[in-house]
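The complex appears here without one of its protein chains, the remainder shown in place.
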Amino acid sequence: MDFALSDEQHELVSSFASLLGKASSPEQVRAAEPGGFDADLWRTLVETGVVTMGVAEQRGGWGASLLDLTLVAELVGRSAAPAPVVETQVAARLLAAVGSPVALDALGPVLAGEQLISLAVRPVHAAVAKLAPAGAVCDALVVLDGDALRLVPVSEANRTTVANLASAPLADVRLENGPVLVEGPVAARLFDAAIDEWLTLTAAAVVGTGLIALDLACAYAVERKAFGAPIGSFQAISHPLADDATNLDGARLLAQEAAWELDRAGDRGRELAAMAFAFASATAERTTYDALHTHGGYGFMLEYDVQLHWRRARGWPRVWGDTDAAHRRAADARYGGSRRGTAG
Amino acid sequence: MDFALSDEQHELVSSFASLLGKASSPEQVRAAEPGGFDADLWRTLVETGVVTMGVAEQRGGWGASLLDLTLVAELVGRSAAPAPVVETQVAARLLAAVGSPVALDALGPVLAGEQLISLAVRPVHAAVAKLAPAGAVCDALVVLDGDALRLVPVSEANRTTVANLASAPLADVRLENGPVLVEGPVAARLFDAAIDEWLTLTAAAVVGTGLIALDLACAYAVERKAFGAPIGSFQAISHPLADDATNLDGARLLAQEAAWELDRAGDRGRELAAMAFAFASATAERTTYDALHTHGGYGFMLEYDVQLHWRRARGWPRVWGDTDAAHRRAADARYGGSRRGTAG
Amino acid sequence: MDFEWDAETQRFREEVRRFLDLHLTPELEDQLYEEGLTHDEGFAAALGERNWIAGEWAREGFEALDGEAMQVLEEEFARTEAPYYAVSTSMMVAKVIRAVGSEWLNSEIVPKVVTGEVAIALGMSEPEAGSDVAAVQTRAREVEGGWVIDGQKMFTTNANICEFVFLLARTDPDSVRHRGLTTFLVPVASDGFEAQAVVTVSGERTNITYYSDLVLEDRWRISEVGAGWQSLMMALQDEHSAPFCAHLGRALDAAEQWGADPGPDGTAPIERADVRQRLVKVATDLEVARLLERRTSWMETVGEVPVAEGPMSKLFSTEAIVRGSEELTALVGPDALRSRSDPSAVHGGRIEHLLRFSLGTTIYAGTSEVQRNIIAQRRCGLPR
Partner (left out) sequence: MDFEWDAETQRFREEVRRFLDLHLTPELEDQLYEEGLTHDEGFAAALGERNWIAGEWAREGFEALDGEAMQVLEEEFARTEAPYYAVSTSMMVAKVIRAVGSEWLNSEIVPKVVTGEVAIALGMSEPEAGSDVAAVQTRAREVEGGWVIDGQKMFTTNANICEFVFLLARTDPDSVRHRGLTTFLVPVASDGFEAQAVVTVSGERTNITYYSDLVLEDRWRISEVGAGWQSLMMALQDEHSAPFCAHLGRALDAAEQWGADPGPDGTAPIERADVRQRLVKVATDLEVARLLERRTSWMETVGEVPVAEGPMSKLFSTEAIVRGSEELTALVGPDALRSRSDPSAVHGGRIEHLLRFSLGTTIYAGTSEVQRNIIAQRRCGLPR
């Protein structure tokens, strides 16, 4: 049992915190709305190795653990970074895990920073990948199409950008022909493993979202006075924030535990990843609501930053599904697949 | 639109309030634990007409509306009366509604105060009516057994009394032979209509449970001091109680609306009855928890009254089912029966 | 007890719906949403023509509407997101003028409110006075024949399209809290008035309004000098019976329509047990919210003052909107993220919009915390 980060992990955190503090300030986040993509920030991140780091060394990456990536994801969430870090990391790791010549051919330009490849986190229906993360800005998308993992080229010709709550670069992507990466049962297995990673990293990202919202709320509650006292001295304000702080600590630990379990290929990886996603997204939703509400009418103004995080706490995770869906996934992992029942 | 009670209803309320205030004091409620039945109280109630009042005039009763009965049920809940008012009222109304000679034969001694007949609110499995309300003290039980409504005689020979959270007179009743009241689709239809009534009246009863718990908590919060002030002046105490007061008002109105709709045989009777049960039992659970918690360590002592109500808020409704089950019933009424899905 | 509208009220509801079909066109709806407006002059004029602005007051050719009709009118407007907000704030002020204002204000302003020619925004909260309205700092300094006003008001919604702002200002510079305040009607055409746009999460525009050496003749004063707080309380009384639940009803309608349409696998979501259950939970909240609101409005109709019941209905409805919009968004799933403005949005993006709209409801017209304080004191008898 050890709850401490390693020295290397502390360094990782401080270098990304400093990078994002400079290149993903609230002003920059706003400037990138509603598209949700800042090309300069993305270039900087890619040059720093944000995608490469997560790929195994024998595939040309730096071999960072999923636990390491949760630390980065949390900072991405904290800064509401307009950059598709999580989905590109997971897509690259998936290409590396597939390991077929087609997959490795696709991975090359990703590691070289020439291609942005994302992952459609929901299975395809009627030849359309709906609300594909980074679908609005990617060059190609890994999709599970029936029993095949395919790499679908994406361009203005086959994507329809979707304006959305989170100002995320989402698009509905019509499937063009694209090479099959792998097919058969292994395809679904690899896709599911990628979803485990995406759920874990998204959990970490929205923990970051919750943490920054909490910080904004606490700072406001110390400054703002009503009825002759700082509003933070009223239990109606302070107690929800205390609960949120507690839940956020728990959500962070759970996301880290899920990553640690996936890293060691433990039995509970899938279960913990889905639990972490469910708990973190519920926590981020509630925290950002409380934080916004703490600001009173100001929280409701676009001009205040807290709404940026309120929107992302909902929009980022929900491109996959809600907490109920995550609980069902965790239940299937914990109790074995369900044989009855309609909820998938 | 009229939210006022009639003069007759005000009189009904004040006469039962006075009766129960005298004959169902906290001391008497405690004295009747764990059996949950006070024979003197029951005799008084029967003599006052608590069962007869709900039966139609042409069947020998006084023709009170279900809305009238919600007013009585709320007072039963408020006083935690150790008397099976709701189930005997509903059983008597069911016998009257069946109207067959066998049913009317059974109704006679009930109206004469000679027999205590209750209703098994859940369908029978393997010839046992489990956790039958008033099963521990009734002479007979109306049960839905397959497609027949039957009147099952109950005695020490075929009942096993069950110690339970609410100190209610519950028993597992083994089905002896007993006359069929009615069979075929009409049996299930009449049973379902009786359940609508039971759900509505139980909703009203636990509103009463919540209201008395809220009163106890507010009185305590005014008296009790900590950190130099009455604890009721702390928002951590007062805000949950304000929410509870609000929910209780809503639950009462919803139970009354459901009764009113059932009284006029309106389209939404079943839906509203199930909604009222779900909302009232959730509200009573939360209110009694908050009320007990408001008392601090004292709430946890058997000596304080609030625990009496905390236990009944859970035990009384749940012999039928939880709020999820009620929501499913309401959904079937609102959207038509479900054709898929496992939750019944 | 009777939980149904009487037959006349039900006929009236049909009449209101026909009116809305005619006057609240899809084009107008889109325009209002895009511009973030809650007022439209043409719509207001059409309301005025039927005496539906000051419905509770009889005037030549029109009988007064009773309490039920007024409730139905407001429910329908809220349900359809009709541009009604400035009309309702104007009426709040018109009532105050009728109660405490001068003859001149009564003859000059009130009739124009009634016809929809004039609209009035509310200027109460300030940068340092939100929930704590009595902390007002905007000053009105008495000068020969009138007043000079200096200060700033937050959330002066519609000040950019109204003719007047109902202003709460401190006239006694040495006063604190509730004392020494006075209410005025400030023409937005005055020199020294400025409205700065503030866009909210729901897309609605509100304003910060600035008052700089603004000279106002005394005839624009509404309350007696120093009696502003009482006149403000009068204006706010109406806020409690606002039919918030109709907003939740709108989103539930959209979700139930979504549920009835076949999904990608050919079955309607509503046939799934979990979907039905979650929808019905929201429907239950809606039922309760509606009952609490109608009770409040009924109490006012029969002359009772809903001291705790008003706060209860405001609290429950708006918290139900927050819960319900979160729940429905989660239930509809990823597609609920599509913005109201996006062509691919589910059922016009009503649910996505309600989610953003919900945020304001637990804040304006008295935050949930303020409502709980009131309920705790007036209903539970707890000390301050």
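All chains are identified by letter, namely A, B and C, in their written order; residue positions are counted from 1 within each chain.
Methods note: contacts are C-beta pairs under 8 Å (C-beta built on N, C-alpha and C of every residue); 3 or more make two chains touch, one makes a residue touch a chain.
Please read all numbers here as calculations on a predicted model, not as lab measurements.
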{"item": "Selected from A:79, A:164 or A:238 as touching the chain missing from the view", "value": "A:238"}
{"item": "Residue among B:89, B:287 or B:323 touching the omitted chain", "value": "B:323"}
{"item": "Omitted-chain contact residue, chosen from B:1, B:90 or B:170", "value": "B:170"}
{"item": "Residue touching the undisplayed chain, where the options are A:12, A:98, A:278 or A:319", "value": "A:278"}
{"item": "Contacts of chain C with the absent chain, listed as residue ranges", "value": "273-274, 277"}
{"item": "Interface with the undisplayed chain - residues on chain B", "value": "122, 125-126, 130-131, 160, 162-166, 170, 172, 225-227, 234, 236-237, 285, 289, 292-293, 296-297, 299-303, 307, 310-311, 314-315, 318-325, 341-343"}
{"item": "Where the unshown chain meets chain A, residue by residue", "value": "1-5, 67, 214, 218, 221-222, 229-230, 232-233, 235, 237-239, 241-243, 245-247, 249-251, 253-254, 256-257, 260-261, 272, 275, 278-279, 324, 327-328, 330-332, 334-335, 338-343"}
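Just so we're on the same page, only the chains that are shown with their structure count from here on.
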{"item": "Intercentroid distance (Cα basis), chain B paired with chain A, Å", "value": "49"}
{"item": "Separation of mean Cα positions, chain C and chain B [Å, integer]", "value": "40"}
{"item": "Between chain A and chain C, centroid-to-centroid distance (C-alpha), Å", "value": "38"}
{"item": "Contacts with 2+ other chains: residues of chain C", "value": "271-274, 369, 372"}
{"item": "Multi-chain contact residues (two or more partners), chain B", "value": "235, 239, 340-342"}
